[in-house]
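Notes for the one structure printed next.
A protein chain is absent from this complex, but the other protein chains hold their places.
Our next item is subunit A:
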């Protein structure tokens, strides 16, 4: 340590002690002008054996205890460096070196866990809900899509505790170490906007080292400090990631992405879902942001461009919105929907029909995926099984389709239907017995259509068999309703098969 640095630190130590209470706020404001001080303090903390460490820690604690925000933030900026000193000393099991750092960190922790009245502090926040009006929205405009069961279950706003209450701690033990450190990082993260870039760099270094020491990756990073593995907790990693995220977006791109990689590496090895979740999300969101703007202006990477306001999605694509208007009556029988919409069944288990497909007359298809699910096609369901037709008054099809044209369409559809069913049914070798049953049921229904439709007795002028699909998905994951629904648009032309089955 250079004598000059030592001088700066010593001056800082003595100056604050002689300061009258009235001058503290002006002193706090003037701190950032002392350019040489902060690097000198970093050196003191890094060099564990320095005689100055103890008075420095003491003074940093005095700063924190003063309650003056600037002074508190001054102390907080050293937190990553202090954490690293503590953790590396804990592996060496040398209690003397880290004693004063431990005291400082515990002091800050014990101050932060209580409120002004000395009561245990509970950090909570309100989970917003779209079902309650806010300054940014009105529930009615959001529509029913967002009002899922989950949203309705906790209707209204709920207040959630995310940290605390915490116990006062007098010593660090292996058991409470990460609990305390996680909370300290939470405090640090709450003041991220105020910390210097040196501090952010230090945070990134801390993250990398904590995560890779003792692992093969340590060689890759060429870090030669301690080589024992440090134990970590998932919550601690999540707090580190929060800080790294800020660093990444505020100028520390290189160190930040290295640190994020290292934390994710460790989270994978430890199989921590929480840290993986948040880390993956940050990686993916920054990746897409990086694609958008390649210009690196350094500094804060928050950039906003003028974006076109028109929807970039073409009008005729089937979206959740566009199919919302289309509703069919529900019957607990077979689902008839085109395979395109299989994904949608996950969302609303009402039968839905793609709006955009109207005039195209997509040929009906049967998709039967191989599955092991028990398809519950009970007798009752079968009785209700009707084949929905599409009326010629259909809006999209319009009055253009004359009766003849429509009946041609019908014939065409029926031909395809029989073709499809004969393809899928008899060669059921690959299918499980269950799907065989299911397809057999289908084929029977189709035969009925084929046999009864040309008969003049039926008064349908334009009955067109719709798009059929049967989604027998695996093991009822719950996204798709395992009980197939039958959808039907126009009851007047539906064909009842009850008596035949």
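The rule is short, and it goes like this: a contact is a pair of C-beta atoms (placed from the backbone, for glycine too) under 8 Å apart; a residue touches a chain by one contact, two chains touch by 3 or more; residues count from 1.
Everything that follows uses one rule, which is that contacts and distances are computed from a predicted model.
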item: Hidden chain of the complex, named as in its UniProt record, picked from "Autophagy-related protein 13 N-terminal domain-containing protein", "Trafficking protein particle complex subunit", "Molybdopterin synthase catalytic subunit" or "Tetratricopeptide repeat protein 7B"; value: "Tetratricopeptide repeat protein 7B"
item: From A:78, A:109 or A:246, residue that would touch the chain that is not displayed; value: A:246
item: On subunit A, residues whose C-beta touches the chain left out of the figure; value: 69, 93, 120, 122, 125-130, 132-138, 141-143, 145-146, 148, 150-151, 157, 160, 162, 165-167, 173-175, 189-194, 214-216, 228-229, 231, 235, 238, 242, 245-246, 249-250, 268-269, 271, 273-274, 276-278, 280-282, 284-285, 288-289, 299-300, 302-314, 317-321, 323, 339-341, 343-344, 346-347, 354, 356-357, 475, 477-479
